[in-house]
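Removed from the display is one protein chain of the complex; every other protein chain stays in position.
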Amino acid sequence: MSAFEEEREMMLRVQQADFVVVELTLYTDTHPDDAEALGQWREAIKEAAHVRRQYENRYGPLSLASVPTEQALEIGWRWNSTPWPWQR
Amino acid sequence: MDRPLYRGSYKPYVSPLDPCPPIRVKTFVLPPQIFTNFQQPGLPQYSPEEALRRGTLWPLFDDGFSREEGIS
Partner (left out) sequence: MWVYEKKLLYPVEVGTCNPTLAKYLMEQYGGADGELAAALRYMNQRYTVPSKVIGVLNDIATEEFSHLEMLATMIYKLTKDATPEQLVEAGLGAHFVNHGHDLFYENANGVPFTATYIQAKGDPIADLYEDIAAEEKARATYQWLIDVSDDPLINDSLRFLRERENIHSLRFRESVELLKDERDRKKIF
């Protein structure tokens, strides 16, 4: 797998985990008393945070809610680094 | 996702003077959400991979759409 494909694969994992959170958030907005769904929603947020950390450790923060590592800054990663999502 | 459940059809009037070749049966979409005003708890779910691909976590609300269906 090329470096480009590897990044895409890890990004896809983040997108999948985040999408479950999006879906369950909307569901719990209209079903605030569904205890089972609320439990799944919490787990989905944990899983999304976990997958995101794996991605960010390798490719740098996806948002400024994550702390950039010193190594990332040393090797030249910047928030403003290309590619932006629409350029990939 | 049993697609025929979410489609309707009708036979439009065909005039002998219609200039385009007539379409005898027209189909249209009856999307899943119009049959449920409130989602039941505990519905079967897709895996996260499948959910992103389909655009929803719940197969019950996934009616798909393709140009091959010929709906227009």
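Each chain carries a letter (A and B) given by its place in the written order, and its residues are counted from 1.
Just so we're on the same page, a contact is a pair of C-beta atoms (placed from the backbone, for glycine too) under 8 Å apart; a residue touches a chain by one contact, two chains touch by 3 or more.
Computed from a prediction, not measured in an experiment: that's the story for all the values here.
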* Residue of A:Val14, A:Ala44 or A:Ala72 touching the missing chain in the full complex -> A:Val14
* Structure fact -> Omitted-chain footprint on subunit A covers residues 8, 11-12, 14-15, 18-19, 22-23, 25-26, 29-30, 61-65, 84-86
* To do: Spell out, residue by residue, where the missing chain touches subunit B.
  => 29, 31-33, 36-39, 52-56, 61-67, 71-72
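The criterion applied here is as follows: only the chains that are shown with their structure count from here on.
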* Once bound in the complex, which stretches of subunit B touch subunit A? -> 38-39, 41-42, 48-49, 51-52, 56-57
* Structure fact -> Interface with subunit B, subunit A side, in the complex: residues 12, 15-17, 19-20, 23-24, 27, 30-31, 34, 36-37
